[in-house]
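Note that this complex is displayed minus one protein chain, with the remaining chains in position.
Moving on to chain A:
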Amino acid sequence: MEQLKTLGRELAMGSHGQSKEFLDLIKSIGEARSKAEEDRIVLREIETLKRRINDADTPKRKMKEYIIRLLYVEMLGHDASFGYIHAVKMTHDDALLLKRTGYLAVTLFLSDDHDLIILIVNTIQKDLASDNYLVVCAALNAVCRLINEETIPAVLPRVVDLLNHSKDAVRKKAVMALHRFYQKSPSSVSHLLSNFRKRLCDNDPGVMGASLCPLFNLVSDDANSYKDLVVSFVNILKQVAEHRLPKTYDYHQMPAPFIQIKMLKILALLGSGDKQASGHMYTVLGDIIRKSDSMTNIGNAVLYECICCVASIYPNSKLLEAAADVIAKFLKSDSHNLKYMGIDALGRLIKLSPHIAEQHQLAVIDCLEDPDDSLKRKTFELLYKMTKSSNVEVIVDRMIDYMISISDDHYKTYIASRCVELAEQFAPSNHWFIQTMNKVFEHAGDLVNIKVADNLMRLIAEGFGEDDDAADSQLRSSAVESYLRIIGEPKLPSVFLQLICWVLGEYGTADGKYSASYISGKLCDIAEAYSNDENVKAYAISALMKIYAFEVAARRKVDILPECQSLIEDLLASNSTDLQQRAYELQALIGLGAEAVETIMPRDASCEDIEVDKNLSFLNEYVQQSLERGARSYIPEDERTGMGNMNNFRSQDHNESLQHGLRFEAYEVPKAPMQPKAAPVSFASSSDIVPVPEALSSRETHHISSVGSISEAGSSELKLRLDGVQKKWGRPTYSSSASSASDSYSTSQKPTNGATQVDGATAVNSKVRDSYDSRKTQVDITPEKQKLAASLFGGSTKPEKRSSTSHKVPKSNAADGAQGSKAAVVPNEVAVEKTIHQPPPPDLLDLGESAVTTAPSSVDPFQQLEGLYDPSISSGIADNVGATTNATDIMGLYSESTGSGSYSIPVSGNNANLLSELSNAPVKATSGETITTPLPQSIKGPNAKDSLDKDALVRQMGVNPSSQNPNLFSDLLG
C-alpha cells in the first residue's frame, strides 16, 4: 500500500510530461556546488534543447516538455530566445494541453511589444471565440499579458462579447482583461467603461468582486464621475458584511474579505473630502469595525482597511474613536505584522487627531527599537509625520543614528533627505541646524542633494539677520570650529569638503582665533588628501585665495607656507584649466597692492549683490574704436541668418542641418585690414577693467573669459566666420555672456529682505526659548524610555492635561517655525513650498478630551455572537492537527522510498511538510465546502430594496435565510 502511494506520486510527476532527463537536470543543478558549475550544466542543457527543438521529427508531446525545460532554463537566468518561436507555434496547436503550455510559455517569454506577438494575435482571436471555455480562459490569460496598445483593437470586440458569457469564470476574466486594457491605454476602452458598472450587478458575486478592481482604478483617476455609486457600494458592502453571500465566499469565517477590502478602498476614495458621500458610509463602517474578527489575519486586514477609510473620508468623531481603539489593539499585539499595520494606521489618523499618538508613545518607542527593520522604518515614517519644533531634535537625532547604522544606499538617501527636510522646516536654532547638517553630510554626503549644501552655505553667510552681528559671527566661528574638528576624519564626502573649504575660506580667519597660516595649512591638507577630486581642489585653492586676500587687505604680511606654495605650483601646471586659472589668479592677486585686493576681494561680502552691467556699456569705447578701424557692427541674434539658437549648441546644429545644409552665398570680403592681436590681449587680464561692481566677481573668472570672447567676436572678421565654430571652445557669446556671469553668482545674489529677516530671527529666538523651557519641565522622569517619550510626544505618559497644551504649542510653533525657516534657513522658494506642505491642523479637534475615555464597554451583541464561532474554530484546528500528523506519515513513507529509489532527491531538507507550517492559521472551515454551486438566480424581487425587505420578512418569520442571495446586487443601478 505504501509503495503504491509513492509509486503513484512518481507516476503523477511523470504524467506531467517530465522525463527522466528533466529530473536528472534538476538533480544535477541542485547538486551543483558553484554558480559556474550550474552555468555549465545549464549551458549544456541549452545545447541539447536547441538541437532537439529544431529537429522536425520531435513529437509534440516531447516538444511540450522541452518548452517547459526552456522556461526553467530562462528562470535560472539564461537566454532561451531560440525557442520562442516554438512556443508561439505551440499556441496554434489544437490540443488544450499543448495550447495552454504554449500560452504559458509566451506569456513568460515575450514582452508585449515583441515581434512575435503579431503571430499570436490571430490565434488569440480564434481562441476567444472558442466553444471550449477553458480555451477561452487560456486565451484571456494571454490577452492580459501580451496585448498592447496597438493590438487592443484586434481583440477588443471579442473580449467585450465575453463579458456576457454564460460561465462566470469567463466573465470574471473578461472583466480583468478589459481592466488591463484600461491600464495600458485608457483611451482605447473609454467608450466601454459603463461595462464595469454593469458587471457590478452581475449575478455572480465573483464577477462583481472582479469588477471592483477596474472600478478602483477608475475612481482613483476620477472620483467625481462615480459619486453616484456611493450608495450602491455601501449597500453591497453592507450585504457582504452581513453574510449574505454564499458560504463559499467566506474566508476564515469572514464573509468575502477581499471584496470588503476593495470596497473599502473605493469608498475611501469616494468619501475623501466629501461630507455628503461620507455620511452614507458611517453606519456600515461602524458595523464592520464592530463585527470584524480581530483574531484572524484577514479580519485585521479588513479592520486596517476600515481605519484607512475612516482616515480618508470626512471625519466622524465616533468612527475616529473606534479606529483609535483598533489601533490600540494592533499596537498592543505581539505580532510584528499588526504592530506594523498599527504604526501605519496611526500615521494616517494622526493628521485628524494628533492626540491619539500620546496614548501609544511607549508602544511607538518600542517599535523604534525593534530589531525588525521594516517596523523601524515604518515608525520613522510616523515620526516624520508628527514632527514639530518641540520634538524635532529628538526625532532627527534618531533618524541620523539609524542612517549611520544602515548600509542600504537607497534608504539612506531617503532618510537623509527626510532629515534635511525636517531640519530646514523646524530647526530650533541655527547652531543646531548646522550641527545636524554636518552629521548628515558626514555620513551621507554623497547621497544628499547638492542644493542642501548651498542652503547651508547661505545660512552661514546670511546668519540670523542684520541687526545681530555678534550672533552671526558666533555662528560662523562655531561652524569653523566644528569643521576644523571634522576634517581630521578620514574619507569625507566631496560635497561636504567643498562646503568646508568654502566656509574656512570665507570665515576661517574672521574672528582672529585662527591664524591665516593655520587655516591655509588645513586647506592644503584637504587638497592633498583628496588630490584626485578636482572640485575639492578648486574649492580649496579659492579658499586659499580668500585667506591671502584678507591678509593682504588687512596690511599684514602674507607668508605662504611651503606646502601651500608647492600646491599652488602643482596647480599652475595642472591639466585642468579651471584649476590652473584659479592658481594663476591667486598668484596675480598676491602680487597686487592692498587697495586693489580690498576692492577685488572684500571681506564678508558673499551676500552682497553684484551689479552686473548687462549692456556691457564699459565696452562702448572699445566697440567704437573697432568700428572706426573698420570692423563690422554687431548684428543682433534674431536678425542674423544661418544662426540658430546660440545658447544651445546641439539644437543649433540640428536646426542648421535642417534649414540649410549648405550656404550658397559667397563669403563677404573684409572691409578693411586690422591688427588682429592687439585688442583681445588688452582684455585678457582682469586688472585692466576696473569697473567696481565687476571687479568683485574676479574671484571667479567666468566673466573675464566671456568678456574676452566678446572682444574676439568683435574682431574676428578677418580670420574666419567663427559664428558657429567658436562655440565649441568658448563660452556662449553675444547676449548670453552677461547672464552666464550672473548665473554663477546666483547663490549670493538674492537681495536681502531686511524686514522678513528680522521678523524671522526674533520669531526663531523666542520660539527656541519657549520650546526649551517647556521641555525642561518634563525631562526629570528617570527611565530612559519615558524621557524619550516625553521629548517625542511633548507630554508625559499622562496625556490628559498635556494634550490640550500640546495642541496649542505645536500649532503656533509650526507657524513660527515655518516663518523662521523662511527667513533664515532656506532659500525663499523652498520655504514657501514647505509652508504649503504643512496645512494647518483641521478644526476637528473638539473631540480632544472625549477621546481619552476608552471604548464603550457596553455589551455588544456581536461579541456575544462571536462565541458561536468558537466551536468551528477549534474544530478547524483539530482538523488541521489531524491533517498534519497524517501528512508526516506520508512524507515519512516518501522519504523512505526515495532512499531506496533509483535516484536521490537533490533538494535538501524539502521533505518537511509545508502544511505543518500552516498550523498557526486557522484552516478554513470544512463546512463551507459542501455548498459550492451558486443557486440559480431569479426568485428575488426586482430591486435591492425589495429583496432586502423580503429578506427581513423571512428573518422575522423565523426562517433561516438560505445563504445564497445572488440577485441582491442586480438592478441597483437601474
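Methods note: a contact is a pair of C-beta atoms (placed from the backbone, for glycine too) under 8 Å apart; a residue touches a chain by one contact, two chains touch by 3 or more; residues count from 1.
Operating definition for what follows: contacts and distances are computed from a predicted model.
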Which of "MMS19 nucleotide excision repair protein", "AP complex subunit sigma", "DNA-directed RNA polymeras-like protein III subunit Rpc34" or "DNA replication complex GINS protein PSF1" matches, in UniProt, the chain that is not displayed: "AP complex subunit sigma"
Hidden partner chain, touching residue among A:Asn297, A:Ser417 or A:Ser791: A:Asn297
Residue among A:Ile46, A:Met341, A:Met386 or A:Val440 touching the omitted chain: A:Met341
Touching residue (missing chain; options A:Glu305, A:Asp454 or A:Glu506): A:Glu305
In chain A, positions touching the absent partner: 3, 7, 11, 13-16, 18, 22-23, 26, 29-30, 61, 68, 71-72, 74-79, 95-97, 100-101, 104, 108, 110-112, 132, 134, 140-141, 144-145, 169, 172-173, 176-177, 179-180, 183, 206, 210, 213, 216-217, 220, 248-249, 251-252, 257-258, 261, 265, 297-298, 300-301, 304-305, 335-337, 339-341, 370-375, 377, 408-411, 887, 890-891, 905, 907-915, 917-918, 921, 923-924, 928-929, 932
